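Only one structure is covered here, and it is reproduced in the block below.
One protein chain is absent from this view; the other protein chains keep their places.
Moving on, here comes chain A:
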Amino acid sequence: MFGDYSIGDLGAIFAMQGFAGLILFSVYVLMALGLAIIFGQMGVINMAHGEFMILGAYVTWLTSNFFQSHLPSLFSGYFFVAMVLAFIASGALGMLVEWGLIRHLYKRPLDTLLATWGLSLILQQAYRSVFGAREVGVELPQWMMGSKQVTDTIEVPINGIFVMVLTLGITMVVAYIMYKSRWGRQVRAVVQNRVMAGAVGINTEKVDRYTFGLGCGIAGIAGSAFTMIGSTGPTSGQLYIVDTFLVVVFGGAASLFGTIASAFTISQAQSTMEFFMSGSMAKVLTLLTIVGILMIRPQGLFALKVRK
């Protein structure tokens, strides 16, 4: 399969596909970070995670429209406002869902899966009723368009670079929150031993709600970033949910580092293979490999060693 290409071409192909993979990696990481917090830390399977992401995307779309019609002078910076709004919208919805639905089901993890699936159907239909069934795309500000020429055979799109920088920043913030802040310590304490954490005075219900809200909020940001590289429809979230769950499980459920490593492996494998075969076969091969590895190593790449 490599026979038709010269060494230089191959290098350029790998670099370009590698970069395309990095954009996919960014979306995976942003989606999976929220999911890893919710699933890894709380043990809740949130099948509606993709819909929280899409909510963020729609919020971004609305914001961009608003800036276009009312504040055209500030249009180049609308994305940062949109991101914050997306975080707030998705996070608030997440906390509402936790309060109304999830907290009744902590003892029945499989049932959260069904209930949140129901929620995702409702949200999808709600998006379809409100925003229409057609996919919408945001207009990129001027500075994000075009691409940067690295060498004469390699060029990288600027919006891709932006999404990657954004991902890096958010990952660092999340890592800080989870591992350095007082609140992150509380979350981890509740995960490790709920009863004991309650006994030392942590309000476990509140921690649960904010954790879920944070996870959903990050999904909202993921949606915001997603609009930079693709268009948004009511069912776009569903396309990513299985992949993202695999990313989280493959990485080892409770490990943020594992999540990132597995997102990197999966996205790179897929985008590199995509060049040499059809997209669907690349996806099948990637998924099959992951499932195969998970059958051999069910705890994922980086498992947290704890006694249960």
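The working rule: contacts are C-beta pairs under 8 Å (C-beta built on N, C-alpha and C of every residue); 3 or more make two chains touch, one makes a residue touch a chain; residues count from 1.
Criterion: contacts and distances are computed from a predicted model.
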For the chain that is missing from this picture, which UniProt protein name fits: "Urea ABC transporter permease subunit UrtC", "Succinate dehydrogenase", "Gas vesicle protein GvpA/GvpJ/GvpM family" or "Nitrite reductase"? "Urea ABC transporter permease subunit UrtC"
Checked against the full complex, the residue among A:84, A:121 or A:161 that touches the missing chain is A:121
Touch with the omitted chain, as defined above, among A:58, A:131, A:162 or A:245: A:245
With respect to the chain omitted from the figure, which of A:33, A:214 or A:290 is a touching residue? A:290
Interface with the undisplayed chain - residues on chain A: 43, 45, 101, 104-105, 108-111, 113-115, 117-122, 124-126, 128-129, 238, 242, 245-246, 249, 278, 280-281, 283-284, 287-288, 290-291, 294-296, 298
